[in-house]
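Following this message is one structure expressed as structure tokens.
Yeah, one chain of the complex is gone here, protein chain that is, but the others are all in their spots.
Note that the chains take the letters A, B and C in the order they are written out, and that residue 1 is the start of every chain.
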Amino acid sequence: MDRDPRISRRVVLQLVGAGATAVGATACSRGAPEHIVPYVEQPPEVTPSVPSRYATVHTLDGYGTGVVAESHEGRPTKLEGNPRHPASLGALGPLEQASLRDLYEPSRLRALSRRGTPVAWHAFASAVSAAPPAGKETHVLLEPTSAPHLVDLVERVRRRGAVVHFDAALPRRNAYDGARRAFGKVVEPRYDLSRAAVVLALDADFLAATRTPHAWARAWASRRRVDAPGGEMSRLYVVEAALSVTGMAADERLPVQRRAVQDVAADLLSEVLALRDRRGLPARQGTSPWARVVARDLAAHPGASVVMAGDAQPPDVHVLAHALNEALGNVGSTVTYGPSPVFEAGEASHDAAALSQAIDAGRVGTLLVLGGDPVYASPRAADLARRLASIGTTAYLGARDTATARACEWTCAALHWLEAWGDALAFDGTPAIAQPLVRPLVDGRSVAQVLAWLAGMGDVASHDLVRDHWRARAPGDFDRFWRESLVSGVIATGTAATMDVAVDWTSLAAVVTRPPSAPVAFEIALLADPKVDDGRFGDNAWLQELPDPVTKLTWDNAALVSPSTAARLGIADGRVLELDVRDRKLTVPALVVPGTAEGVVALAVGYGQRVSGTPAEGIGEDAYGLRTSSATWFDEVEVRVTDETRALALSQEHSSMLDRPIVLTRTAAEYRDDPAFAKPHEEPTETLYDLRPDAPHQWGMTIDLDACTGCSACVVACMAENNVPTVGKGGVRLGRAMHWIRIDRYFSGDPRAPQALVQPMLCQHCEKAPCEYVCPVNATVHSHDGLNEMIYNRCVGTRFCSNNCPYKVRRFNFFNYNAGKAPSMALLMNPDVTVRARGVMEKCSYCVQRIREVEIVARREQRRIADGEIATACQQTCPTGAISFGDIADPSTAVSRVRRNGRLYAVLHDLGTEPRTRYLARITNPNPELHPA
Amino acid sequence: MRALFPPWSDTIFRICLALAVTGVLAVPTAMILWVRTPYVTKQGDPVDQPIAFDHRHHVRDDGIGCLYCHYEAERSKYAGAPPTSVCMNCHSQVWQESERLAPVRASWFSGKPLRWARVHQLPQFVYFDHSAHLAHGVGCDECHGHVDTMGEVHAVAPLTMQWCLDCHTDPAPHLRPKGEVDNPDWVPDRPRRELGEQLVRELHVDPPVSCTGCHR
Amino acid sequence: MHSGVVAEFETPEALERAYDALRAKGYSRLDTWTPYAVKGIVRKGPESDVAWVMLVAALLGGAIGYFVQWWVNVSAFPIDVGGRPLHSAPAFIPIAFESAVLASAVTGFVVMLGHCGLPRLHHPVFEIEGFERASIDRFWLGVDERDPLFEGDVGEELATLGALRWTRLEAPP
Partner (left out) sequence: MSATAPALQLLREEPTGGEEVLLRGGSDLELTDTLLAPLWQQWPWLRWALGITGLGALVLFGALTYTVLTGIGLWGNNIPVAWAFAIINFVWWIGIGHAGTFISAILLLFEVRWRTSINRFAEAMTLFAVVQAGLFPIFHMGRPWFAYWLIPYPSEMGVWPQFRSSLPWDVVAVTTYFIVSLLFWYMGLLPDLAAARDRAPTVLRRRLYGVAALGWRGELGHWRHYRIAYLVFGGLATPLVLSVHTNVSFDFAITQLPGWHSTIFPPYFVAGAIYSGFAMVLQLMIPARELFGLKDVITKNHLDNMAKMLLVTGWVVTYTYIVEPFMAWWSGDTYEIYDLLVDRPFGPYAFVYWGVVFCNCIAVQALWMKKWRVSAWRLFVVACFIQLGMWSERFMLIVISLHRDFLPSSWRMYVPSWIDWTILGGTVSFFLFLFLLFLRFVPFIPISELKEMRHEMRRRRA
């Protein structure tokens, strides 16, 4: 059993009641007596009511992201990025943050069992470690990993004769193969986007894809903020099939079928080489005008551009990207290479077919699937479930009740990463220790513990496994190393050195001269989902309810088609299409998304899970069913329109701004010519009312639309911080989503190549708040420091405030959304924020609990609150730092500096609401050569 | 002809009418008064505790200050009840055989916490912070009364919002020097308001009167 | 009136004639009971003061209504609401007006009943045979015995003035 010396589970359980809902009882009722249950012996690091913060690391398919977890009396309630971790720099995406919720998810696997019958650990352990019958082997299937202590264990297990495979539902095979073809070995590119004047993304969603570091988005954004008219900014070209977060941020976007990206890349390389150095390669015939213009732009910025290719693109596109970078002189400047943090990346152990072949050959006596859900996610050609049935002993270790868990004989609950010790490498090889925040809430084991048993080490605590691994490697005094590593959350000395590699130009001739691929009538593009990822977050209500950053779809996946394709098919949103990929059929509702390439049907994987009794059951359709082992990411598809229509739960149903002053945007050239364009949307307006808040600090926020990508990390941060409930698919469809901050997404311009605009919309904290004067009971009023306060316990629920809110950011508890939740979900609640009762309004409070906590400490210490001392949850987690918050009465604060930017404006300024939340207009940097006048 | 109603019916009818009118006025008035009664606010309610802990003895006889046991009050929202270990600091030495202390020892040796009954109960949407009050010279007995003279602790203050606001809008008469917050014997050396106003300036006492000061 | 002589008339015109005749003779304490207001008689009496009472009540009610709002939003619980002034006079007018109407109406109703001596379920006149037609189609005239001119034969006099019949009205002991 895992032991954590710091936190007793009892304390956690005692505090189960702490997050109980606030009932609206006034003093007119004699409440039921409460109890005070003190510690028997208070842990020295715990001060009740003062949260503790611990550094740890979250891993997705081996890529670690540093996390700082906030713990209230022993229960983690909020995850934030670790500023010292290179992949995070303080930011976290939606997935890492929401994975906290999985810890408390009542449907997670809770114990060990054999075909549904509970068993003890030793029964499980001895069954899976028993020697397989003669002629058979033990095979272990792992998710890709970078954890150094696991690598140790894998070696040990292999030494005992077991075969270890790695498999991911979203494989990075293409990237690894591409690197191998280009350089002869697997390397991982690292980009310095802060030095890139031109960025070209070839179907690469580097701003939000779930395994890329948040650091890249931050670096990119640093070149996007225009401080003055005519200021420098980078230019982003995106070539892609389905609109992505990166595509929405693009200055120039070329929507093409996935199969055609390679042609564009080849065109570009040919043109770039023509401008730079042919390197002995033949010129490509019939290159597109687009490619010629972009190539000129790239070539004009030698050593200051970045070309990247996405995982969905075949290896040749990666080769072309590497070649472009080398040809443009980027290598060593904006692009460097290092080893992949993933253990045996691109090697034979990562070949998914190997295991199938072993099973078919009858060599597998025992199979242990440690994590993942291969039965659900494997290409159906593999038909893993059938194969599993033919194996003598099958065992599964996982956090969720998955199809694989159901298909295996033995199952063991996996410890959540916040329950076990571990470690992981960042994209650049920087190691970090994962320390648990809570004693396990389930009877389970970590992957490492199972491997240790297989390795004959017995039942070892994960703490010992990790510690012993690092003890052997620590420089100097181990205890000190250990303590410092835990405190800072990174082992800084461990960053992997860069590698010098060179493109093998000879291999490129065939690629460059390959004739363009013929377009197909319809191409299916399978998308990695930004919410449920490969399906692993299917049970996570925060993520299911999170609107997709691009489509705004919740609780579902849909076949995304462009408006013109929809017109060609004669369909509208919700019309069910039958997709047929080589006789694999799937019916799925369509959703029209401008910006989708013509002839592309894009569909996210990770939905359509069918494990009965799990929250993910029946949500969306299973796109893995359309996958073949040869076509992981795209294929030709036949599309038939059915008569059926299904309702989709969209958080936003209208995407046109109707020329209203909502998102202000200009091109860099326009801004240069008209530097005061935002002024009319910012200047003080006439008012009859001169009552002003009078406290020394006046809080305000700015959001830089140049930096905001719409990735939606802030939405999840806000949900976690503010106990925002989920309302389910039906609730979203009715228009009752509770998000305090939402990302509005508008399209403007040509629907075939629209400009996508994103805008985080939250309470604007208007000085002349329209919501306040219509409240009959003073339940929403203004604070002395300028906040628009919402007092839940005073609210009677007339909803008048929402009617009069021009920004429609107020949310109403139509039902008691916390009723009927599992008791464990109460542990998730932030005790500093009231859990709202039924019938009351709620909205963004600027994280007033954080303001007041800091204020109390500052008052206690008889000092002013320093700039930056208070960060709202959305601001804290924003990967691009788009959000600033602070005292606007003090001209020296960061937010005041931002407010002096010429792009500053107020949304719907002419209404005279004088919002405290201001935006910085978005400046785009299109290439004028692509837009001849 | 006989009249429909006998003469006395007038009196009955008018009494009924008067009662109805009185009722319409009296019922809300009674309710408004009712919520202020000590019964509702639980002022002075005896509270059964698992251990007959006598504050008089500990504070008066032994001279133990409030903050010895309730040490979190200066840095936390909660003053709370002390962990069993604090009891055992002394009671592993003195009265270690006492029957009355059996539950304390049971807790200590079993690791099961004591369950004290809460005396001062605030609704869950109220975020009260002990440390903020102590830091600004609000004495313990300002809200808790003279616990040092109580055998069993009972609530003295009504803890209604109006009661909170009374002090938040005019804190001066409720302040004392910071060092005296847990001194039950403190007496002001000059008129309370005069002292209070000086303390307001010295300790920068500016209690929040915005709603989110307490409701978040 | 509680005692005296009352007489029944068939038509309002007859009642009016009799009423005028008695008034002409100097009777001052006359009373009538009619199914509806007979204007010829009602208009001869003094004006009711109910209207003035209602006016005063209206002014008072309006003032109180305004004051409560002012006191609540300016003095008792001053708080920044949407940056609007604490004393938002235009916003306080509707309630002040409604309070005026309410105070006036309730006062008017109560005072009207009070002036009429109502509610009073029992009254000596109800003992009179046939008086129940007073609310339907008969018109009654009464002379109070406290009238200085009251004499025993006033009933006969009423009969001569066209009364269908007359009877003595006795206050209960």
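Methods note: a contact is a pair of C-beta atoms (placed from the backbone, for glycine too) under 8 Å apart; a residue touches a chain by one contact, two chains touch by 3 or more.
Keep in mind that this is a model prediction, so the values were computed, not measured.
A.B. asks: If the full complex is used, which shown chains touch the chain that is missing here?
C.D. replies: Output: missing chain touches A, B, C.
A.B. asks: Have a look at A:142, A:528, A:761 or A:865 and name the one touching the chain we're not showing.
C.D. replies: Missing-chain contact among the listed residues: A:761.
A.B. asks: Specify the residue from the set A:194, A:798 or A:927 that touches the hidden chain.
C.D. replies: Only one listed residue reaches the unshown chain, and that is A:798.
A.B. asks: Tell me where the left-out chain touches subunit C, residue by residue.
C.D. replies: Touch set of subunit C with respect to the missing chain: 12, 30-39, 41-42, 45-48, 50-51, 54, 58, 65, 68-69, 72-73, 76-77, 81-82, 84, 88, 91-92, 94-95, 97-99, 101-102, 104-106, 108-109, 111-113, 115-123, 125-126, 132-137.
A.B. asks: Which residues does subunit B use to touch the chain missing from this display?
C.D. replies: Spelled out for subunit B, the touching residues are 4-5, 10, 13, 28, 32, 35-36, 158, 160-162, 165.
A.B. asks: Residue by residue, what part of subunit A touches the chain that was omitted?
C.D. replies: Contact residues on subunit A toward the absent chain are 24, 26-28, 652-660, 662, 731, 734-736, 742, 744-746, 759, 761, 770, 773-778, 781, 794-800, 802-804, 806-808, 810-816, 837-841, 907-908, 911.
The rule is short, and it goes like this: only the chains that are shown with their structure count from here on.
A.B. asks: Once you count every C-beta pair in contact for both, which comes out on top, A-B or A-C?
C.D. replies: A-B
A.B. asks: Closest chain to the protein's overall Cα mean, using per-chain Cα means, please.
C.D. replies: Chain nearest the overall C-alpha centroid, as shown: A.
A.B. asks: Between subunit A and subunit B, tell me the centre distance in angstrom, where each centre is the average of that chain's C-alpha atoms.
C.D. replies: Centre-to-centre distance between subunit A and subunit B: 47 Å.
A.B. asks: So how far apart, in whole Å, are subunit A and subunit C when each is placed at the average of its C-alpha atoms?
C.D. replies: Going by mean C-alpha positions, subunit A sits 80 Å from subunit C.
A.B. asks: Please output the residue numbers of subunit B that touch at least 2 other chains, ranges allowed.
C.D. replies: Answer for subunit B, listing residues that touch two or more other chains: there are none.
A.B. asks: Provide the list of subunit A residues touching at least two other chains, using ranges where the numbers run on.
C.D. replies: Touching at least two other chains: 781, 783-784.
A.B. asks: Show me the residue ranges of subunit A that touch subunit B in the complex, using the header's touch definition.
C.D. replies: Residues 10, 14, 20-23, 25-31, 33-42, 47-50, 781, 783-785, 787, 789, 791-794, 832-835, 845, 848-849, 851-852, 855-856, 859-860, 862 of subunit A touch subunit B in their complex.
A.B. asks: Which residues of subunit B touch subunit A in their complex?
C.D. replies: Listed in rising order, the residues are 31, 34-35, 39-42, 47, 72, 75-78, 80-85, 107-108, 111-118, 121, 123-125, 127, 129, 131-132, 135-136, 158-161, 203-204, 206, 208-213, 215-216.
A.B. asks: Where on subunit B is subunit C touching in the complex?
C.D. replies: Contacts found on subunit B: 1-10, 13-14, 17.
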